[in-house]
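Note that this complex is displayed minus one protein chain, with the remaining chains in position.
Per-chain numbering from 1; labels A, B and C assigned in written order.
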């Protein structure tokens, strides 16, 4: 098991994608709660492949199992599920946002408070976690992980409010950033979403069970019904008497959910904040065809994430949709290329040009985004080596120019191709005959809006626009710290 | 490592497919032969996922490494490749045909003969292996495996001919059935194909290296050029002086290669006996649309093997091609469903209906074949639960009514749905609104023939027609044995 | 690795022994500190076989590695030691005292305090840990383990004193029970022993390095010199300027070190509080021969712990010392007896009677102690089956009648044979021809005292006498709790 690196990717051309950091799932009042969580997390595996964890509550005790690696292989074993008894359970899949990678940081995090057990699963990123952590340690708190999520627990543990709910709201009011949370306590299960609703969270039901999840696909796998999204700034409590209560500790808030969920993160068969992801992606493809037409023989998707937009592009443009790139089925395990001589083979292990089709043809490649550009370069090259006459690249999102601080793994800004080059430069870099991106307003249009409301945008689109919807305390402090150090060096 | 079952499937809806049993790859006169074999086998992984092995020759010694499981994770480690030095190497991926599953049966098989080392990798099945084995044991041979391939080695070892080549031809003339072989000896590398050429075998080159493989995709991954197919009944020898000699020990033969390679086994980006597999599958889909039209809103492929035929069907019929079934990326590891309550979820772990698309629509599902029918039933049901108004199933091959004895894993004949039921019965069984298969002549037409030449068919199509191109000695003996036992019981 | 249970024993007849719970080792100012700790812990492996851990400090960062199982196999790998850089390190071997068995409870425990890192390795048991823990949680502390040792860290973290030393002394003054501690901070290394010095702790040096350890054997293995014992109630600090300062926060105290270290826990080649363990055990054997003589042909030790006392008994009595029981060398791995039929073989897997010697002879068996008596019964039986004419048992300690609450694993009191039966009853139980124990005063005599000073005993001998030298808060609370529950049941 040691030498085999599991596949940490949501996409075969994965080295060059933004990565969603986490998926969460909770179920309350179910006969086999932890087995349902295992299935739900499996359906959310694309949101985090590095580690997974489940905590259950059996009415008396909390039980936790955490493991590095995938849900399958770890949480599909009878002895594991038997070790997680009880009618309530929550779980988490994770690609590390903050915190070094180790079992200590795998969620759900759990603590024994004076009120009893307290388990939390978090999707998002607390943007003032460092500052809060320093303060808590100064007052005598001892941290067991390097995860930003742990500050929430210590804020609850040391809150001077009386009830657990008040302690929890007290804690939430001190944190800043993005969070969708599922919390499990002896009093019941709590699901809540930050005031802007940056990361998604939906509620479903199956018989008498209430379910919370990052995406609706997790309802499909257990046969549950999608009820509604948790609203931005809403806090939903399910208690043992079956009551479901909604609180709004932040009052009315203006929502700005992450637009990239629609572009790439969510699965095409999910419904995010009311919209079918597949339909939106087809609409983006169609809009892209309208904005950036081209004469060509075939529309070819970069598998698999480019497929819906490619179908949309093909239907709008009338150019036939064809499979010009064949994906190996056996990407479950990364093939670590042996020997130096063969190291340049790269992308071919996972994909192969359909040479007989491509040869002497003009093709339009459709991909969802360009991050570093390294993979786009390889794909264009692969197409040319297979004999393509012209290679036109069309991208189903605007240029990605800014880092995300809300629970998405982005490279440093200087590594983003769109930060370094204009579109002409990018086209040269990837050796395409032409390159175009959908416009930001075109993207909003595909989402059903007239255009981006620049004063009060309907989505968080900071990765495209740099318009961050919250303060970024730790980030700002780090910048100031850096500048002070640079200054000090200059003075000396 | 123990509890994780690797994915033994070439297709997500895998429980209901015929399975190719083996893939082979050999390279002669290369600097890093074993690393190339590892890459080649990785590209052939869809032909056998249970075990893999590589044998190299360094001019003095033979080195072998064999492992249960995939090529990736076993043969991509530096220490393994370093342990396989030399300029010649051959390898094998396997899904067991005959012989219990154990490392002893993993190929290449190797023996020290009086002429020196002798390694063999075999794709196919010897249909008189049992009879030959009994005879060899009676004469004092000791078998180290239960593999049918080992009889070839013992026939060579005990042959009274003088040269190694004559011994080898002597052995081949005693065996019956299907075999594509790569043999490595201190004198050179031999590739040969049985007189009917039932299983494929192609020759490529890269610089001064000569390469043999089951499919051309294995050439793509190492950057080699496809030269030609080995002919049925041909035996090609590559020796150290760089000479490539062709022998035809069986004289002129009438070829009957396996037709199912085009339908399902081979990868769409391969070229089999001169034809692009992707183009053939699209042509089958188009022919299917001509033979079996239907009014519908969407053409929906059963992923992934149904996709090329679905594109062909959509283009021919003008009905839009859409993704109505979304495949999880995380099928690399089988999810063993925990607990009894959730065991019925079945197919949903790997696939999910794109409910927002399907609802209230008439759909045509395209799949490559129906074996037991159990998965087809589940898919139709999944489509109906997602709200499809009508579900029409179209199959890109004729009904599969007979077992294969030439190196393909088929269920017992009595489990084949098409053996038990006529097409109307099959339609009822899978609950489809309509069900049609391509005709046998339509299939030959898609392959560029006018029709099936019934006297001397151009392909082995025994799985559809029961027309086996060779005698089946072991099979016949087993039938006689059974009848004698039944008779004996009746007499007593 | 999973199915093989490592040997968790200090003695082959291990099921029936008291078990020391922990060994600790620290080194300050050494070039390869963690490698030295690994060696030292290996020499202390008999003090705890369940888990081991090492924490190092490299001047900037603390590094920790913890593992279930033995030191060998976990801490003798280069990559592990390279991952523990720095000139200071401390480590711990453990057989669980309190706290469930899991990696979270393996020491050294580590916390990031406002003063910086704080690592602690603890031998002993805090007898008011439960009460302190409840109080700390009430005030907002979050525990990461179930170990009693963690209360010390939280007491330090939340202490209102200003300096780290004052905070630490503040913490020590709140805990009760037995503790030998090695603490590592950025300011230096601290070693201290509880006011009674119940568990041992010695100081050594090697060049400029200062070393602390549970026993002197750990000095031998690294070639260090034994300087002296840490005194009961003493706190020694080593700082980076090389200074070694001694503090006595409890003033003058009356020492009562554990007498069982001399009887069984410590290795015979150790020097404990100034006395050679081997010499003391021989003296106990000689005293046993004086107090309880018997006519016999051979003196036979129960291997291995009975050997020194048997040599003493033989030399005093003039009866020849012989090996009547042969121990298998292969007890490193417990042999889990397969099948039901053979389950009664028990002790024979580890030992075998030297039948040719024993037959028709009168023998004196020497063992160090009797706990449950089950193994003694088996040994006597094995001797009789091998033909012994008479079997006399002599025990090198007084009857063990009471549980230990100071870091020794004892069975519940009701399972102690000496609690249930008088000596006559014990003799009948084990089927011996005679059975005698050394007297409590005889034991003190072998240790060089005139007799036990009953008012102020020189040792903690509570396991023999029930005379516990400290209050037992958690224990008393549990008793009261039990009685309240029984009362409540009666009332209802």
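Some observations on this one:
Basically, a contact is a pair of C-beta atoms (placed from the backbone, for glycine too) under 8 Å apart; a residue touches a chain by one contact, two chains touch by 3 or more.
A quick note: this is a predicted structure, and the numbers were derived from the prediction, not measured.
Counting contacts over the entire complex, the absent chain touches B, C.
Residue-wise, the contact with the chain that is not shown comes from C:77, picked out of C:77, C:173 or C:451.
In the complete assembly, the contact with the undisplayed chain comes from C:352, out of C:174, C:352 or C:410.
Contact with the undisplayed chain is limited, among C:186, C:249, C:268 or C:387, to C:268.
The chain not displayed touches chain B at residues 111-114, 137-138, 140-144, 153-154, 157-158.
Touch with the hidden chain on the side of chain C covers residues 1, 3-4, 6-7, 9-11, 31-32, 35-36, 38-39, 42-43, 45-46, 49, 70-73, 75-78, 80-81, 217, 220-223, 267-269, 271, 276, 278-279, 304, 307-308, 311, 315, 320-323, 326-339, 341-342, 345, 348-349, 352-357.
The definition used in the following text is that only the chains that are shown with their structure count from here on.
The most central chain, judged by the distance from its Cα centroid to the centroid of all protein Cα atoms shown, is A.
Chain centre most remote from that of chain B: C (centre = mean of CA atoms). Separating the CA-averaged centres of chain A and chain B is a span of 38 Å.
Work out the mean CA point of chain B and of chain C, and you get 63 Å between them. The centroid of the Cα atoms in chain A and the matching centroid in chain C are 51 Å apart.
In chain B, no position touches at least two other chains.
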